[in-house]
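Note that one protein chain is taken out, while the other chains of the complex remain in position.
Going by the order they are written in, the chains are A, B and C; count residues from 1 in each one.
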Amino acid sequence: MAVAEGARLTPVELLVSLGRNPTTKTLLKIIILVLIATAAVASRLFSVIRFESIIHEFDPWFNFRATKYLVANGFYQFWDWFDDRTWHPLGRVTGGTLYPGLMVTSGVIYHLLRFLTVPVDIRNICVLLAPAFSGLTAYAAYLLTNEMTTSSSAGLLAAAFMGITPGYISRSVAGSYDNEAIAIFLLVFTFYLWIKALKLGSVLWGALCALFYGYMVASWGGYAFITCLVPLHAFVLVCMGRFSLRLYVAYTTWYALGTLASMQIPFVGFLPVRTSEHMPALGIFGFLQLVAFLEYVRSAVPSRQFQTFLYIGLGGIFGAGLLGLVGLTAGGYIAPWSGRFYSLWDTGYAKIHIPIIASVSEHQPTAWPAFFFDLNMLIWLFPAGVYMCFQKLEDEHVFIIVYALFGSYFAGVMVRLMLTLTPVVCVAAAIAASQLLDTYLQYKSPEVVDNKEEESTDGTSKKSSKQSTLRSASQPVVGIYTVLSKAFIAGAMTVFLLIFVQHCTWVTSNAYSSPSVVLASRMPDGSQHIIDDYREAYQWLRQNTKEDAKIMSWWDYGYQIGGMADRPTLVDNNTWNNTHIATVGKAMSSREEVAYPIMRQHEVDYVLVVFGGLLGYSGDDINKFLWMVRIAEGIWPDEVKERDFFTPRGEYKVDADASETMKNSLMYKMSYHNYASLFPPGQAQDRVRGARLPDQSPVLNSLEEAYTSENWIIRIYKVKDLDNVGRDHAAAASFERGHKKKKAIKKRGPRVLRVE
Amino acid sequence: MRFLHSFVTPLLLAAGAAQAASSWSFDDATVQVNGKKAAGTKEKFSETKQLSQPITISNTESIKILLVAKDGGKGKRPHQAFVVLQDELSGLEAPFPMTVKENGKAVVDIKYTDLPVQLATSSAPLKASVVLASFGSSQGLNKPVFSIAPKVDPNAAPLVYEKPLRYGKREAIHHTFRDDPKNPPKIISAFFVLAVLATVPALLVGWLSLGANVSHIQRALRDAPIAHGVFFGSLIALEGVFYLYYVSWTLFQVLPVISVVGAATFLSGTKALGEVQRRDSPGRGDYDSSQRKMCCGNKNGVDED
Amino acid sequence: MRSLVSFLLLALVASVQAISSSGGNRLLVILEDVAEKDGYSKFLGDLEVPYLYKPHHLLIASTTGRGFDIAYETPKSESLSLFHLGERSYDHVLLFPTKAKGLGPNLTPNVLLEFINAEGNILLALSGSTPVPSSLVSVLLEFDIHLPTDRQGLVVDHFNYDTTSASEKHDVLLLPTPGPLRPDYKHFFSLSSSGAPDGRERAGERSGVVAFPNGIGQTLGQGPLLSPILRAPSTSYSYNPKEESEAVDDLFASGSQLSLVSAFQARNSARLTVVGSADMLSNTWFDTDVKKVGEKTSIKTLNRGFAKAVSGWTFGEIGVVRVNWVEHHLNEEGLSNASNPKIYRIKNDVTYSVSLSEYSWDKYIPFTVPANDELQLEYSMLSPFNRLKLNPTISSEDSTTYSVSFKLPDQHGIFNFLVNYKRPFLSNVFEKNTVSVRHFAHDEWPRSFVISGAWPWIAGIGVTVTGWLAFCAVWLYSAPPAKGESKKKQ
Partner (left out) sequence: MAPKKPATATGPATTSASTLSSSASGQIDKIALNIVQHYQKTTPQRTKLIDTFMAFLVIVGGLQFAYCVLAGNYPFNAFLSGFSATVGQFVLTASLRIQTTEANKSEFPSVSPERFVPSVLFSGQLVQAIPKRILLTFVPSHRAFADYVVGSLILHFFCINFIN
């Protein structure tokens, strides 16, 4: 923006002279790109400024832990890492079940900086990795857009959009050290390379594309998006009769090398030839061989013969291939579509079949406002851009169109896939916007360069007009001759852009910058008050429990406990073992007598629950409770029943008329244990669910309260040992409370003689 | 004080014990199985003759035992008048005290439901014996009189007896391993190896038949000796590095070497291909190609670490 | 006086330790009236520290005195407290019958239970003639030991009683010394005819009787922590002497269900023994002549030996197993066999060994597993994958080493080596060692050239590469169709 300020004052001639000189243009472009990158990075630092340089929410904590392990023990140890501090007692073959790209990247950066004798803490690298890459992403978006149109203003606009659009910032603020942080850059850059390879039909670019595709695979599970999109693009091209040998070269090179590259990742392994998600790519690969051969034949024989040949040969081969695929799938050599994949087609699927997936909030379908919230004005520039692509329909534009359709569907299905949509939105919107500006910023006739665009937002559009001469040569000029309309439209655009920037800044600073580890609240006097219960509790664990004390909690907190408290956990956010999670769910949702043996068997020492009732913190375990029940019910349908947790009238209540099952469930007891004692009689109430609680709080026999954080958000319970004299915990507890037995309790049924 | 008393009593009682004469006995004893509705037949038994076949009792019935206890021939009430049921297998036994009148008339009614669960579920018939004894000198009586066969009738909730936990050794467990994947017969492998290897000469022959040759090598070496030597050499070297990587090296040994050799390939490649270029179609340079090779060499390096 | 004694004790603590029980030697004896102790002088004498002031006599004397430092209290005295500043002030408590209904604030059920939880041992001597204090009743109920209703009951047996002393009341039972509860248990209470208790297997000749005068019987719950030491004969039964009925109507228990001397061992190996008859510990019955029903000759009671065995067991002088060390190591050549590594790999060969000693009266001796029993190692994650018999390998003069070698299952995870040896009358052995078992590392798989099945494919790659090089050569150096034969093919 600074440039714009400066530029506004500069005289026209200077600009014109500058504009004429290609090297200056280059220089300006570089400057602008650098500025955009700076803006992108800067706007992601809100979280650091607001709070501190800390790793954010859940998954990043694991990535952070893994990175530390990698830095400490080296690459090969990392590769063979068997993690015995998660998924107790199963352990996790972490080295083989994660996407190493992120950790390896920051590891390399770390060692590089060390090599350059820059003393830097690995944590800071992890915190700042995402912003750094966002700069690169902006650059990649610039490149991609440049492939679409000849007007480099579009590219610069796209870069600017990409840099600051909230849809991308949401996953890449400083501290959200997650796979997406680098994956989006790789996504866009891979697409750029793909387009490049397609245009030049060169093995080299294809190989490059494959390499980056491999990097992408190493970094994010979302690589499947590329794996499906590129073949789709190729297929569409062929169907449009746009098959070209360039396509053949680019695609086959990409597929042959890319598939091999992806198979190098232990976690991916044989999937590319085993699962159906990857089959389209393979199919298209074969299909292209076929088509290429047909092309050759056509060049060889007269067309009539070719017809018959086509029918006979093609039909036969296609049928055979189809049969083969079906057969293999039936025979189990190829896995049918995985559950996550189904849930993309039928949003209801997950809820029924795989609650573990449905329970994740970011797997929910997107709400419409979210689109506007994340993309603001781009959302309406986007269709215009796609339309532009339709106008001059070349291979790369087909790609944008396909990507647009594909991406927007998935973004509608899953919130998190908004991320994959964002790049194409930026590109298309940029094309539209630049077209608009370029058209309306001609002064009167094409060749005279016009400087009114200085009112326009940032330097980007200025460049566009520098290009104008060149572009006017290439395409017919749309004549707008009244200065008024030009001024009006340009002004409007300017305002929109300004609003956009303002919106992005606002969203970033308010919505996406809080590291859900630390909560911020406003005091009555408006000052900010930090609620730090999580770290308080994790610190307590770290300092007051044995090194290998097993902590049982719902899986959301597994990574954080591992990362901050450094204690073994039963389940964590890497939800690879549904049964294990269901076991925890069962323990949480059943009576003490049932839960205790489970906890004994899993050697649980402490149980951690999150309870927002006192503070009105709505993301607590009671609100997640139903998911635990559902997941448990999925495995033990006859022991845990969701229905039992509702009142007869079908409500989910926690107050006096909650269902018995609910009141006896471990989770309920742990959440509300001693809670009523905080309040004067009859006043006890839960601020999240707005419920008035009974005065005597539930009794715990097999657990004892170990710790409760300042605002009661985290409550930690210790699992009692077996009773020393062999009573059950209820009896022992009642004895402690001073109820002496006078006589032995008569058991029902016939008497039983003692045998030795 | 107390133990003084316990000193004295033996002396006193020794006298009483001396003249031990009478002993306990019983007669006109009957046993009868009573169902819900119908009372079963009375069966008589005595000390001398016990019932031959066992009395069956099912879970709604009860057994009624009547007898007259006698001490030294005349009816008297003993302090201990039990009917003791014993499971002969496990040796477990359960006493059923009789209610006795002054005149020694004793009766007990044993319901099936009163049986301890081990006895009720016992497979062998239970030995029922009468125990009559009391204080004083007269000798007690403990005689098996009949046996009871508890029979579980199907249409009632079956009694289940789960053994209580007793410490002791437990049966051994041995883990069974998954069996390793097995190799195909070596012959087939060997045959295919040979077949695959055989294709190389075939390839060469094919080329020769098409008039392939390397006759330009002298020219090449003459025009750009180093370039060609190094270029082709480095290609072979790279493959050699790959081979070493396959055999023993680690990634970190390989990468530097690759980058070095790659650079060599690029530099020499520039010249070499240039030469080839001039040879085939005179007068055009092809630095571009080599440039691209370089960048790929580096890409290579970048993406593997 | 006691302070002087205890001072001397302190001075000689080392030598005293040598002969005191494995669980400490501070014994508190609680009687209704301290004077009563004379009635039990023999029994207590056996327990007492002999000749404290002549240490060099210790070993000689140790046959009669077992080195306990005994303190006497009455329930009422306020100086009586089992705990001092949260620490046990005594190691063992011996409670003789008291008349009072309650035992006062110092011996509430909670205190007694607390004492057990703090690994203190209690020997409880009851009597058929005095009602049991209610606090004892309720604490026994916590252990699932049941006493007759309204705290009173007398065990009689009209078929085998002592004709000399109880020809009328039949309340002095004469019992053979008990054999093992089960063939695979160690039995400590079967006395050889000489009356010397021996923990060794000495089945077969069990001559001699134990007199059980004027006692109260208990019934035991189903729990595994309980086990009867002395069970009543089948014809005996318990009744309430208070009620003047001629016959028993509501019967508390009879026969073998009626336990006369019962043992309870908590999870922390603290022991509580209920002796139904305090008199059987008294001097009177330690060795008197008794006569069985229908026998002319009278024999001596073995009460002294039995009392020694019971008290010895209760106070941890016998039946205490000690784990000296546990060790497991990798058992493969070429790899380091360091002791107790934190992590193994699946399919490793591993050796596990544990060394056990057993305390016998005054020293540790090698622990031997009873004939029909096994010491077992469980290798478990969630559920045992292996349960293997540990075999004795090395035996020194005071310990035996049991060990077993096996191949770890092909399942990675966090596993436990678990020796859980709980047996009645033996202190609990529970040794859990956790190890992580990892998967094959990337370089531990068989290499492809080792697998014969992979050869053709390796060859395939080789051929491809060779062919490719050749092709490059041809491409670079092949002259457009012309003569010239081809060399330099690799």
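Note that in this section a contact is a pair of C-beta atoms (placed from the backbone, for glycine too) under 8 Å apart; a residue touches a chain by one contact, two chains touch by 3 or more.
Just so we're clear, the structure is a prediction, and the values are computed from it rather than from any experiment.
Seen in the complete assembly, the chain not on display touches A, B, C.
Residue A:Val301 is the one among A:Ala72, A:Val301, A:Ala511 or A:Val699 that touches the chain not shown. Screening B:Phe135, B:Tyr161 or B:Trp207 against the full complex identifies B:Trp207 as the residue touching the chain left out. One of A:Pro60, A:Gly107, A:Gly163 or A:Gly206 touches the chain omitted from the figure, and that residue is A:Gly206.
Summary of contacts with the chain left out: across B:Thr56, B:Asn183 or B:Gln218, the touching residue is B:Asn183. Annotation: of A:Phe133, A:Tyr248 or A:Tyr512, A:Tyr248 touches the absent chain (contact as defined above).
In the full complex, chain B contacts the hidden chain through residues 181-185, 188-189, 192, 195-196, 199, 202-203, 206-207, 210-212, 235, 238-239, 242-243, 245-246, 258, 265, 269, 273, 276-277, 281, 284-293, 295-298, 300, 304.
As for the chain not pictured, it touches chain C at residues 442, 445, 447-448, 451, 453-454, 456-458, 460-461, 463-465, 467-468, 471-472, 474-475, 478, 480-481.
Taking the complete complex into account, residues 22, 26, 29, 139, 142-143, 146, 152, 192, 196, 200-204, 206-207, 210-211, 244-246, 248-249, 252-253, 255-257, 259-261, 263-264, 270, 273, 289, 292-293, 296-297, 299-302, 305-306, 308-309, 312, 470 of chain A touch the chain not shown.
Basically, only the chains that are shown with their structure count from here on.
Chain A and chain B have Cα centroids separated by 42 Å.
Chain centres here are Cα averages; for chain B and chain C they lie 26 Å apart. Per-chain CA centroids place chain A at a distance of 57 Å from chain C. Residue positions of chain A with contacts to 2 or more other chains are 76, 752-754, 756. Counting only residues that touch two or more partner chains, chain B has 92, 164, 166.
Residues 2-3, 6-7, 9-10, 12-14, 16-17, 77-82, 84, 86, 91-93, 95, 97, 99-100, 131, 133-137, 140, 142, 164-175, 177-178, 183-184, 186, 189-190, 192-193, 195-197, 199-200, 203-204, 207-208, 211-217, 220, 228, 232, 235-236, 239, 242, 272, 276, 280 of chain B are the ones touching chain C in the complex.
The touching residues of chain C, when paired with chain B in their complex, are 39, 129, 156, 158-159, 162-170, 182, 184, 213-214, 222-224, 234-235, 237, 239, 246-251, 254-256, 279, 282-284, 347, 373-374, 376, 384-389, 409-410, 422-424, 451-453, 455-456, 459-460, 463, 465-467, 469-470, 472-474, 476-490.
Listed in rising order, the residues of chain A touching chain B in the complex are 75-76, 104, 108, 204, 207-208, 211-212, 214-215, 261, 749-756.
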